[in-house]
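Left out: one protein chain. Kept in place: all the others.
When the chains are written out, they are named A and B in that same order, and each has its own residue count from 1.
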Amino acid sequence: MAQDDKAARGPSVAEGAALVDLLLQMADDDLVLGHRHSEWLGVAPDIEEDVAFSSIAQDEVGHAALYYELASQLGAGDADRLAFDRPVGERRSAAFVELENGDWARTAMRHFLYDAFEEVRLDACTRSGWQPLQRAATKVRREEFYHRLHSRTQLHHLAKAGGEAFARLEHALADLWPYVASLFDLGPHAAELRATGVLPADAAALRSAWEAVVVPELSELGFGVPACGGTDATSAAHRGAHHPALAELLTTMRAVLDVDAAAASW
Amino acid sequence: MSAEVFEPYQVFVRRDALDAMEHVGTVMAASPEMAVLVARQNFLRRDAAVGLWVVADADMHSANTDPQFFAEELDKSYRRVDGYSDNARRWKRFKQQALQLQDIVRDLESKEG
Partner (left out) sequence: MRTKEPDIATTEDVREPVASEQQRVFLERIDRGEKIEATDWMPDEYRLLLIKFIQMHGVSEIMGAFPEKEWVPKAPTLRRKLGMMSKVQDEMGHGQLLLSVVQELGRPLGLTREQLISDIFTGRTKFHNVFHMPAPSWADAGVIGWLVDGAAIVSQAALLDTSYAPYARVLKRICAEESFHMQHGESIVLSLAEGTASQRQMLQDAVNRWWESLIFFFGPPDVSDAARKMIRYRIRTKTNEELRQKFLSRYVPRIHALGLTIPDPDLHFDPLSGLWHYTAPDWAAYGRMVRDNTGPMSQARIALRQQAHEGQRWVREAMRAGAAQLAMEGARA
């Protein structure tokens, strides 16, 4: 009942700032990873997979657009401006999604780890007391079903091949692992988000839910999983400690916009 | 010359619960599981569907390609509705109309039924 009242009332000013920050984390993560995935267009390992992976990339960008729209409704500004105009320092994406694609093994491994993460973050959002987020998360969660199935099936195939593929995946896992912690940084408003029921989970709970999903699966496939802990004290553990590749990505994204600053529409 | 790495799978889609499976094309894939996953996006990224099958090409069997396989040369109207069109004329004598399937469907759909 209390939650319904709040949804009807809309978030308070303070809650609004916390909400916008959460929405931008989710949007920036999905936009940056969708952008990275789309770099495989036309050059995936086979034609059918090229088409399939493009759908996943489009979904990620589409989900980002949905979260930017929600932030926009809270007064954060136009969705496209949120996606294109914010400088590196204002970005809320995790270094995990910013890292370059590398080879297909790293892409497959990141796809697997990230979509498992999205699942636990979205599960928490489907219990959100803020209805617009709860509804958005429920929709997105349905589209993520395919992503999870695709990422797991592909990883199982590649890992079971052994040899070069397995070695490349192992290498990818080692490259990616230090950045995992950045996904679980819920930002400066984490306590408030939890207290107000906007995001009824904390970082430690999300991380242990994620580990419960991915660690047994990775172990079963024969991967030695690096030491797990609630919080890694690596330099990449915080949103805001961006990977150097993000700056280049943002410059690329602005390439057309910067051609004609006076243009009102494209 | 390059040998094949993946295998072809024939793809079938059911667009609606009341539709039969429809053949829509072929995908190359490493396994039936991957074939299902790529077929979903190669053939259904715009259209809605409720079912998807893939069948390894090697498991497909088709009818004899000679058009005679489908020959229907003599009158087979005794097995079709239009073979009994004279019923309507004959019922007139008994002051009744020939009954059609749609009459019965309509009966069942009407609230008074």
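For this structure, a couple of remarks:
Just so it is clear, contacts are C-beta pairs under 8 Å (C-beta built on N, C-alpha and C of every residue); 3 or more make two chains touch, one makes a residue touch a chain.
Source: prediction; values computed, not measured.
Residue A:E48 is the one among A:E15, A:D28, A:E48 or A:E211 that touches the chain missing from this view. Only one residue from A:S12, A:Q73, A:Q131 or A:T252 touches the chain missing from this view: A:T252.
Think of the hidden chain as still there; on chain A it touches residues 35, 38-39, 41-48, 50-51, 54-55, 57-58, 61-62, 64-65, 68, 79-80, 83-84, 104, 154, 156-165, 168, 249, 252-253, 255-257, 259-260, 262-266.
Within the complete assembly, residues 1-6, 8, 25-28, 30-31, 33-34, 42, 45-46, 62, 65 of chain B touch the chain that is not shown.
By our rule, only the chains that are shown with their structure count from here on.
In terms of their C-alpha centroids, the spacing between chain A and chain B amounts to 42 Å. Residues 46-49, 51-52, 54-55, 146, 149-150, 153-154, 157 of chain A touch chain B in their complex. Put simply, chain B touches chain A in their complex at residues 6, 27-31, 33-34, 37-38, 40-42, 45.
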